[in-house]
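First up is the structure itself, then whatever we jot down about it.
A single protein chain has been removed from this complex, and every other one stays in its place.
So, chain A:
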């Protein structure tokens, strides 16, 4: 019972703050309210016993990505990006939005219809850091190493495309 109350509490906080992100006129408030959304999602993950994902959610999303958003807002200023009445979206975009919404609704309906595997709560030990670490470094070792190679490409790419000094090709 307390689990259910907590679930509705965090879920409603997540929904309300997410709505505030969309409807807020002030970009800084929108970003800060997105932080709240991320935190309440992390709480929901904890309730699913996915402790590791909850931690990563706070570290990566709330910690890194949203701080990056705030930095961009700080550097660019918020004057130019305030929504004005002239910047209304055209009819084509509205149609596109309706299309997306209907696709997602259909998808949700499909997911909720096939609940055969969703009834049980996941076991308590599945989402611990220890178990995930074990699984990454034994069962999914190859995948883990491949990800490190992909990150290496990212580093090479950034250095190469942003490095000005040797811009000697055509």
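Points to keep in mind about this one:
Please note the rule applied: contacts are C-beta pairs under 8 Å (C-beta built on N, C-alpha and C of every residue); 3 or more make two chains touch, one makes a residue touch a chain; residues count from 1.
Quick note on the criterion: contacts and distances are computed from a predicted model.
Note on the omitted subunit: UniProt lists it as "NADH-quinone oxidoreductase subunit N", one of the names in "PadR family transcriptional regulator", "ABC transporter permease subunit", "Pyruvate dehydrogenase" or "NADH-quinone oxidoreductase subunit N".
Within the full complex, the residue among A:5, A:22, A:75 or A:142 touching the omitted chain is A:142. Mapped onto chain A, the interface with the missing chain covers residues 110-111, 114, 117, 138-143, 146-147, 149-150, 152-154, 156-157, 159-161, 166-170.
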